[in-house]
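The complex appears here without one of its protein chains, the remainder shown in place.
Per-chain numbering from 1; labels A, B and C assigned in written order.
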Amino acid sequence: MSSVSHANNYCPAEIMVAFLSRDFNDSELGVIGAFSQIPWCAIRVAQALHAPNLWFVCGPSASVNSKYEKLLWSTTDYRLHVGAESRISLDTVMDMQGNPRFIDFGCYGGFQIDKYGNLNMAFIGDQKKPKFRGPGTVGIMATAWLRRSYIFTHFMSPRLFVEKVDFISGPGFMDGPGGREKIGSPSYSEGPRYVVTPIAIFDFDEETKVMRLKSVHPGHTIEEVKSRMGFTPIIPDKVPETEPPTEVELELIRSFDPDRLLPLLVR
Amino acid sequence: MSSVSHANNYCPAEIMVAFLSRDFNDSELGVIGAFSQIPWCAIRVAQALHAPNLWFVCGPSASVNSKYEKLLWSTTDYRLHVGAESRISLDTVMDMQGNPRFIDFGCYGGFQIDKYGNLNMAFIGDQKKPKFRGPGTVGIMATAWLRRSYIFTHFMSPRLFVEKVDFISGPGFMDGPGGREKIGSPSYSEGPRYVVTPIAIFDFDEETKVMRLKSVHPGHTIEEVKSRMGFTPIIPDKVPETEPPTEVELELIRSFDPDRLLPLLVR
Amino acid sequence: MESCGKKRKSKVLPLEEAAKLVEDGMMLGMGGCNSHMGPSAFAREIIRRGVKDLTIVPTNNTGYQTDILLGAGCVKSIYISYVGLDYIGPAPNFRRLAETGQLDIVELDEMGLLRGLKASAAGVDFFPLPGGIMGVDVVKLNPEFFKTVEDPFTGKKVVVVPPIRPDLAVIHVSKCDAYGNGREAGHVQDLLHFASNKVIVTTEEIVPLEDTMANYTDVTIFGRLVDAVVEVPYGAHPGECHGCYQMDEAHLKKYQKAGRDETTFKAYLDEYVYKAQNHEAYLDKVGIAGLLSTLTYHKGGKNE
Partner (left out) sequence: MESCGKKRKSKVLPLEEAAKLVEDGMMLGMGGCNSHMGPSAFAREIIRRGVKDLTIVPTNNTGYQTDILLGAGCVKSIYISYVGLDYIGPAPNFRRLAETGQLDIVELDEMGLLRGLKASAAGVDFFPLPGGIMGVDVVKLNPEFFKTVEDPFTGKKVVVVPPIRPDLAVIHVSKCDAYGNGREAGHVQDLLHFASNKVIVTTEEIVPLEDTMANYTDVTIFGRLVDAVVEVPYGAHPGECHGCYQMDEAHLKKYQKAGRDETTFKAYLDEYVYKAQNHEAYLDKVGIAGLLSTLTYHKGGKNE
């Protein structure tokens, strides 16, 4: 990497895009859901830069390998059928999630994320009269089925990163080691691999399955990360800085986001 | 019917077409399988004559409401996509068979038909080394599921009309009254309604579910019918003649069969 | 000679007539994904009719078309996997009614909901889910919906869901002929109409049968299952209709704001539904500028 020139004028969403895009491999199939601007960009950048054979399904619009030129607010937008190579029915989308040959990864979020990478999109409190009512579980049960998943967030706060989610919409490691086996997840499904946030990246400790700080984005500190979380993640002795987007990556990211939605998404 | 003028120069398949077409109701949905020249003609005639809202799915070609101009040997022929209003996937064809809203009727045959209207398309003898090997059960288990079915044959012989089929590929009334209930057929599924042959028509006795002679085609006799069967059907005291095609029906039938395949089909 | 003079019967009905097929207490299947392709005009019409006690079954994600029914008091119960207005924000009535304990929510996930619809479409008694959902919270919360059977082949425990069979489904498409052969331009939600007892299709445009035949491989709605076809230009407004117009973002933001409070939402309904006594009056109220804004693909941003 010594000869690579890194950018320094990127916004938080852009370092997130760069990180994700590097982890998407050539010839894989990714699926993106609603409100997935960062994963969309990451896929397009990966395709352009190192993974020309990466396939993606835009779940809400049902398009496959859309080639629409620029980032949109909604992944249900019909423009995502521009350059599509096929479209798939809702029933096939369901098949895809259980079929071991199909999807390699998906990217998900929630309004609560806990230390085992479980996600809540449903509610807090009593379901019949919740303190907070979210939109619902949608398709994020897929975290139980897909080969791997990524968690991404648009902000960090102790209310988002909680010790234990009130309701598991998307299973991470459930209650820790052996948790995914208990719910019957297929053995090829590794669960959430990374948690990608505007200030840091996490992975999960191999043994305890507890969220672990992997790197902190340039300009941010471990203390800041801890202060924005409702639980203490595992913090290794040495926590490196997240690699910023390279100049090449940043130029590409911006070529896919000419309207500059990314800076508005994560402030 | 007194003012209707009947034809007398029809061939056996044509009286079969006329009979079936009269029993297909407007707004129903029929499905036809492979080797179904007679049902195809009957549907087209019904649509033209009294049932303009009759829908049909040509199973093997997957086309809906094909408007191809003339009878073909194969219902898998791509020409049956001419004028189609949609096409359906194999998976949807399966859904249709179990879905109570979908198919009103289908027309089926077999190389053995027994007195309870059960059909065999599979084999005779030991399955591992059969005396006779037929093509297989195909989709005629549908006789257990559809609202009603018709049995049609291209000839009559004691080897075709047997006391008991060696293997039930398409359930008629199984072993008699209550037989369909035992296999779990839905209550709306009435089973085979008519058996349409080149020399006679049968229905099934309401009480015993045994095949009953309903009418004999002009020029044929009850004795002839009996001699061509391996069991004795119920024969009421009075057996009418089958109503021949009207002049109008025959002209229509022939307009759909300009190549005159029907006379070759049943000799 | 090929015609008997009898003509094929059109299924076309005016919006007002088709809306009468919705009866109090029905299970109503709502098409659309988020606020895209929703039968919004149809929803407004059944609000005008004062329909009550509906159970709503959306095809997974749902938005405006369902939220407005909730806010207007038409709904008793709702099966959900997602109710929201996509990037615009929360579905305001859904959230408000839920948080004040006024809504019976059958809390499902997408797989449970859509496999229930598939079981109904296929006429089977239940549908098995992939491993990985055993004992998860949606399952715990709905023991009557998610049940467990033993796989007779392996002895493994498998979660299954029962058929979900709406009494009536309403689907919006861009093109449909008078016999119900409909084409969805974008995503394919054919599952809902296969699963339901009755089907109403609202369409931007009723096309001639010839147009259907010329594009028959794109037909996703099986006409035989359709009971009524309703021509409603801008029928998905303020949502997007794939291939026809974009979301009316300004209107949805206004809607979202109004729905946060009962009083302001009543005012919204008065203005856009009750006083606008039919779809044309609604479109008048939205105004030409609002409608035209949805026809512009490239708006905002430097490329636009």
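Everything that follows uses one rule, which is that contacts are C-beta pairs under 8 Å (C-beta built on N, C-alpha and C of every residue); 3 or more make two chains touch, one makes a residue touch a chain.
From a predicted model like this one, the values you see are computed outputs, not experimental measurements.
In the whole complex the chain that is left out makes contact with A, B, C. Taking the complete complex into account, B:97 is the one of B:21, B:97, B:197 or B:242 that touches the chain left out.
Considering C:24, C:104 or C:150, the position touching the chain not shown turns out to be C:150 (whole complex). For the options B:158, B:219 or B:258, the residue in contact with the chain missing from this view is B:258. Listed for chain B, the residues touching the missing chain in the whole complex are 34-35, 60-63, 69-70, 73-74, 76-79, 81, 87-91, 94, 97-98, 121-123, 127-142, 144-145, 167-169, 171, 180, 182-186, 189, 258-261. Listed by residue number, the positions of chain C touching the unshown chain are 119, 122-131, 147-154, 156, 158, 160, 162, 217-218. Chain A meets the missing chain through residues 27, 29, 48-50, 52-53, 55, 64, 67, 81, 83-88, 92, 94-95, 97-102, 145, 186, 251-252, 255.
To be clear about the criterion, only the chains that are shown with their structure count from here on.
Common neighbours of chain A and chain C under the contact definition above are absent. Greatest Cα centroid separation from chain B: this falls to A. Here the spacing of chain A and chain B, counted between their Cα centres, is 57 Å. Our note on geometry: chain B versus chain C, Cα centroid distance of 40 Å, whole angstroms.
Among the residues of chain C, those in touch with two or more other chains are 118, 220. Multi-chain contact residues of chain A, defined as those touching 2 or more other chains: 91.
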